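All protein chains of the complex are present and in place, except for one that has been dropped.
What follows is chain A.
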Amino acid sequence: MKAGIVLFPGTNRERDMAQALRLVSGREPVMLWHRDTALPSLDLVVLPGGFSFGDYLRSGAMGAHSPIMREVRAFAEAGGHVLGVCNGFQILTEAQLLPGALLRNASMRFLSQDCHLKVENNISPYTRGWSKGDVFRAPMAHGDGNYNAAPDVLDRLEGEGRVAFRYAEANGAVDAVDPALNPNGSMQAIAGILSENGRICGLMPHPENLVDPDLGATDGVPLFKGLVESLVA
């Protein structure tokens, strides 16, 4: 699997993402600069976490207008796979490659803590490493992760099975109104979603930070394994 990681000014989880991709796929990802106007031949484009342009406007709003995003859009329109994590998810919504918006956390504070994610769909490359209903641990670290969308958009996401991950309790219980279970206040406890063709995925928590047994946990491995299985011809 040939993966490229886009670096925006202010991106800060590119090394984490590279480490995860390297560990699970055995292949070194290429780093792409936000001003690049062409993509190399790739199986996967990743928009990693961080604070692109300081997020001094809305989170991800400036990054969505970087020159490389024209190429990312073309890549996606041609059926390419795009993963956005945290700030990457925010950029994907700002670029309207995924629907909805990520507002300030309901607590109005930055949240850095472990959460549990329930896998709601296991047919996309991003989720096939799990079974539907599986629960895994992932750290979250964001100030703006409160997923919001218009009612009809939510209905479509739910109806088409495009909610990939939901915040949950370790036992799988979901309760969108309980801040202990849905820490940032996301609508319907949505933590990650898929595009219509299932090839673009955005999620707020960081599975890339839980892939190395030497650091104590491997909960995030199935996401990357699933991608490798899907994208290695």
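The criterion applied here is as follows: a residue touches a chain if its C-beta (ideal position, glycine included) is under 8 Å from a C-beta of that chain, and two chains touch if they have at least 3 such contacts; residues count from 1.
Just so we're on the same page, contacts and distances are computed from a predicted model.
The listed choices are "Cytochrome bo(3) ubiquinol oxidase subunit 3", "Phosphoribosylformylglycinamidine synthase subunit PurL", "Carbon monoxide dehydrogenase, small subunit" or "Energy-coupling factor transport system permease protein"; the UniProt protein name belonging to the chain that is not shown reads "Phosphoribosylformylglycinamidine synthase subunit PurL". Which of A:93, A:209 or A:230 touches the hidden chain is settled by the complete complex: it is A:209. Contact with the chain that does not appear here is found for just one residue of A:16, A:36, A:134 or A:169, A:16.
Here the missing chain is touched by one residue of A:39, A:141 or A:176, and it is A:141. With the whole complex as reference, residues 9-10, 12-13, 15-16, 19-20, 49-51, 53-56, 109-113, 139, 141, 143, 206, 208-209, 212, 214-216 of chain A touch the missing chain.
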